[in-house]
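My questions will all concern the structure given below.
For this depiction, one protein chain was excluded, whereas all remaining protein chains were kept in their positions.
Then we have subunit A:
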Amino acid sequence: MTDPTTGVPSPTAAGAGAAGAPAADEGHLVLRDLVKTYPGRHGAAVRGVSLSVPRGAMLAVLGPSGCGKSTTLRMIAGLVAPSAGSVLVDGKDVTGTPAHHRDMGVVFQSYALFPHMDVAGNVAFGLEMRKVPRPERERRVTEALELVRLDHLARRRVSQLSGGQQQRVALARALVVRPTVLLLDEPLSNLDAQLRTTMREEIRRIQQETGITTVFVTHDQHEALSMADRVAVLHEGRLEQLGTPQEIYERPASRFTAEFVGRANLLPATVVAAASAGEAAAAEVEVPGIGRITAQGASPAPGEPVTVLLRPHRVVLDAHDPDGGIARGTVLTAGYTGETVAYRVRVGGSGPELDVELPSGSHRPSAPGAEVGVSWQQGAARLVPAAPRSGGDAEAADGGGPAGDRDPRGGAA
């Protein structure tokens, strides 16, 4: 179930809202050029999102608040009517189908339980709507509550439940009707950190047990990377990238994705020569202050500006041999965080500053002012498509283009 889902041929095309990629049509749930504009508001909330979710897969829609991810989910559920575009389930266009005929299970951020019903009453509601006869209804309610491990609380009032228990009731209520698609809106954001980890595994277990096609919306990259088969990164109403968690993290297709998912050093560079093409494409690039390095990824023609991504944990510092690395650097700050030591290092005399993260205990910590050799493994440096997408994007504007970017630090918020 890999290939059809990578769906969008190139992120640039997807970002520009290219008419539904042909491969996308094979998915169980397909969005085609979904657009939502609100009257009286400047710009669209969702500006042409096309993607596809294969049957039984779990897709995370990841993005900062206001990126349009919740609106997208509500359009899938039929709670918001799209201004343009369509939603397809099993190849059938359901864009005009009202929410109560869509057969989708939705779990809301606030859980949205029915306060005047007990736990079993909440779970039974969807079955009553489907006129399931009482004996079967009771059996399925019990099954659904067993699935979320709440069968002992069936007669409890929902106001007497903890946040995690309410969350499970909401999940059982959505699943009991055996919906074609399960939609989760920030399902874990109201839980405390420990419970969140448990529920993350729990939701993943239930999703795999039931094999239901699932879309969940989150602003938490850890949640997205650890739970989903596919991640769709949304930014300002556009799809930035759609791929597996590994692809999103290791081969980000844009500056935004590189910075939003994980921590990143982004260095402006110029292409010197393409080293190879195809799958293992790489290029030799000139990074001001560092020199010529090899970076993975497809590159534009020699002389063109590009951005090089270097994840902080993939950089190595050597205090014993400052000249033995790829470049010589000076430690500016060092911060002990327990599991790691976070350094900020200036490369060369006036070169770029790098964030570096080393596992604590693996090395003798360097103090600020120390001279170190900076190096990284072959393949750690990665080219990020540098050209701004179709005009007016915030990132394209704020750095004045990567080539002119004086401060290459990538500290993602």
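As a convention for this text, a contact is a pair of C-beta atoms (placed from the backbone, for glycine too) under 8 Å apart; a residue touches a chain by one contact, two chains touch by 3 or more; residues count from 1.
As a convention for this text, contacts and distances are computed from a predicted model.
Between the listed names "ABC transporter permease", "Biotinylated protein TB7.3", "Cytochrome bc1 complex Rieske iron-sulfur subunit" or "NADH-quinone oxidoreductase subunit J", the UniProt record for the complex's undisplayed chain reads "ABC transporter permease". Remark: the omitted chain is touched by one listed residue; of A:Ala84, A:Ala112, A:Ala281 or A:Ala319 this is A:Ala112. Only one residue in the set A:Arg173, A:Arg200 or A:His235 touches the chain that does not appear here, and it is A:Arg173. In the complete complex, the residue from A:Arg130, A:His152 or A:Arg205 that touches the missing chain is A:Arg130. Among A:His100, A:His320 or A:Arg364, the one in contact with the hidden chain is A:His100.
Residues of subunit A that touch the chain left out of view are 77-79, 98-106, 108, 110, 112-116, 125-126, 129-130, 170, 173-174, 177.
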